[in-house]
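Apart from one protein chain that is not included, each protein chain of the complex appears where it belongs.
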Amino acid sequence: MSRLDFVLEELITANRVLAHEGIVDSFGHISARHPDNPQHYLLSRARAPERIERDDIVEYRLDGTAIDDDGRAPYTERFIHGAIYEARRDVHAVVHNHSPSVIPFGVTGTKLKPLLHMCASCGHEVPIWDSCEKFGDTTLLVSDMAMGRDLAQLLGARPSALMRGHGATVVGRSVRHAVFIAVYLELGAKLQMQAMAMGGIKFLSPGEVDKITARVNDYTLDRAWENWARRAGREMQA
Amino acid sequence: MSRLDFVLEELITANRVLAHEGIVDSFGHISARHPDNPQHYLLSRARAPERIERDDIVEYRLDGTAIDDDGRAPYTERFIHGAIYEARRDVHAVVHNHSPSVIPFGVTGTKLKPLLHMCASCGHEVPIWDSCEKFGDTTLLVSDMAMGRDLAQLLGARPSALMRGHGATVVGRSVRHAVFIAVYLELGAKLQMQAMAMGGIKFLSPGEVDKITARVNDYTLDRAWENWARRAGREMQA
Amino acid sequence: MSRLDFVLEELITANRVLAHEGIVDSFGHISARHPDNPQHYLLSRARAPERIERDDIVEYRLDGTAIDDDGRAPYTERFIHGAIYEARRDVHAVVHNHSPSVIPFGVTGTKLKPLLHMCASCGHEVPIWDSCEKFGDTTLLVSDMAMGRDLAQLLGARPSALMRGHGATVVGRSVRHAVFIAVYLELGAKLQMQAMAMGGIKFLSPGEVDKITARVNDYTLDRAWENWARRAGREMQA
Partner (left out) sequence: MSRLDFVLEELITANRVLAHEGIVDSFGHISARHPDNPQHYLLSRARAPERIERDDIVEYRLDGTAIDDDGRAPYTERFIHGAIYEARRDVHAVVHNHSPSVIPFGVTGTKLKPLLHMCASCGHEVPIWDSCEKFGDTTLLVSDMAMGRDLAQLLGARPSALMRGHGATVVGRSVRHAVFIAVYLELGAKLQMQAMAMGGIKFLSPGEVDKITARVNDYTLDRAWENWARRAGREMQA
């Protein structure tokens, strides 16, 4: 199997997994950098993640123009993906989602921080991007490269960022890595809301976050991936 | 396929989708204006939405009398639908439901407003209709045209209204549009409850609400519809 | 079909429905008064509700002795059922359950009252029985007729009662009626917890509760029953 074939199949599984685990509903998307051409990325046409098939996946240049869309309409927000791949050489997959528990953090300006070891990979603290600061009243959608680059700048070297009134964007070194962070970002947000109602929280220390993050290797990711893929009706690729 | 056939099939799918997505339980209903006669509307006989088949759908005049019910008992609250179609030329579908997260807003008089871009279509602020203000102690059911018209008056030109101790009513320009608003009204209510416990909320600005609402086109609705229909065991009609 | 056969099949469906709708887990039970002998009642042997088959159902005298248990071990708490049938001629079905949302009310002494029209049938206010008041430190289980009668006395003429640290007991004029009340008691409790966090609640007025309760007829119950039975893999009996 070619590297491209592998990544295409990973993307299909990832879309199904994100839907099955409640990280995306009918909206939200995941892309992968093209394995043979780092100036291109792979992303489905505009379709609900749960429904995506191989023929839905389109190859885009970093500026969001399609190599050959063959009439397949793109996601308006594909610029999130291109702008991040442009800014971050280390990133090979990007998830953009509206998972429910992250929303209250964005709209109240509450700092989301890891309190559970499984959530350390979301970073020391998740910054919040507010589209209206530079772009005023919009649809909140990241609908051109200027907005995408502004989001990428706020993200910086971090693994995740919230978007006020909108959702989150998560990046990873592989499709499996980005999905893993997105799943546990949602869980961490849910748990932090509950813990905030109970009293002062002892978050993971910076040292703990760094140690855990360094340890999340392919072995850890694969254990979750095998399980999530099967739940979503897909097999894990070797 | 005739326009009537199309709408009848849409209604069956809509009932299944509303049940599958948790917007109705064994109660609640959705109607469509008759595509060939704007003085009539189409609504199931009194049956749980999850169970509705094509033969359950009855044609009603705006005053709630059936063209030919053939012994099929009507929903007591069909007057919600007729009164709104009477008042609102732009409305082609009406959902009445008791989705769980909207109830606490109605009974505490809390203003429900959109805080997530997906929820902008519920309007700038959702008004609350309280049946006891004009009608005193009742079963809370909208059981005649006088109550229906009172609700329609409170709704005004808006897309949605809450009903104290009872639920919500949502309208749209099509079946898919009304279902879309009802699904995201429930999500918005759930998220607002969580955000209220965390601090001051930055709701969508009026300008953001208007821009997003203007952008919710058939393309957006169809992406959700394909997914929701399949989840509920139905295919999307072309 | 005989009246007894009808009730036996209703009980099987009821057990599956209560499990499927989250009102019981592996514990909890529902009984029916014997249709031909009001001094007897029908209740499964001690088994998880989701697993109950027709051969599991045993006939008991009001004092909790079996007519012929044929080696089938009884629920310890069958005395709840017998004591209520003894005290309440109008009751033909009893549900005892630990549905999650009612528990916080019992342990904090919070008054549970209907705030949604669907929940009016639980009564104007749900009293709380605390086993330790008369019986001191026990397993909290209603394990003899003395405890059962004490609970029945607190219940009085009402449709439902909470049990501190334990659960709830709900009664009805039929199996379908008791299940209906139990399902919406759980929903009402969940919604009241959420509404309490938001501000002062406008509960249903006493007049509204009475009017709604008077209107919950077989027609309403059957609409829910058809749906719940099908969800749980059973057909509704005519």
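Lettered A, B and C in written order, each chain numbered from 1.
FYI, a residue touches a chain if its C-beta (ideal position, glycine included) is under 8 Å from a C-beta of that chain, and two chains touch if they have at least 3 such contacts.
Owing to the predicted nature of the structure, the values given are computational and were not obtained by experimental measurement.
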_Displayed partners of the chain not shown (whole complex)_ = A, C
*Thinking of the whole complex, not just what is shown, which of C:Leu4, C:Met193 or C:Met236 touches the missing chain?*
C:Met193
*asked:* Touch as defined at the start, partner being the missing chain; which of A:Leu4, A:Met118 or A:Cys132 qualifies?
replied: A:Met118
*Touch criterion as defined above, residue of C:Glu50, C:Asp63, C:Glu125 or C:Glu226 at the omitted chain*: C:Glu50
*Who touches the missing chain here, C:Ile67, C:Val107, C:Ala146 or C:Ala214?*
C:Val107
*Considering the entire assembly, which residues of subunit A contact the chain that has been omitted?*
115-118, 187, 190-191, 194-195, 197-205, 207-208, 211-212, 215, 219, 223-224, 226-228, 230-231
*What residues on subunit C make contact with the chain left out of this view?*
25-27, 46-48, 50-51, 73, 98, 100-101, 103-105, 107-110, 130, 132, 136-141, 164-166, 193, 196-197
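What we mean here is this: only the chains that are shown with their structure count from here on.
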_Is the chain-to-chain touch network here best called a line, a ring, a star, complete, or other?_
line
*Would the interface of subunit A with subunit B count as same or different, where same needs over half of all numbers used to appear in both copies?*
different
*Let me have the rounded angstrom distance from the C-alpha centre of subunit A over to the C-alpha centre of subunit C, please.*
46
_On a C-alpha centroid basis, what's the spacing between subunit A and subunit B, in Å?_
32
*If you look at subunit C, which of its residues touch at least two other chains?*
none
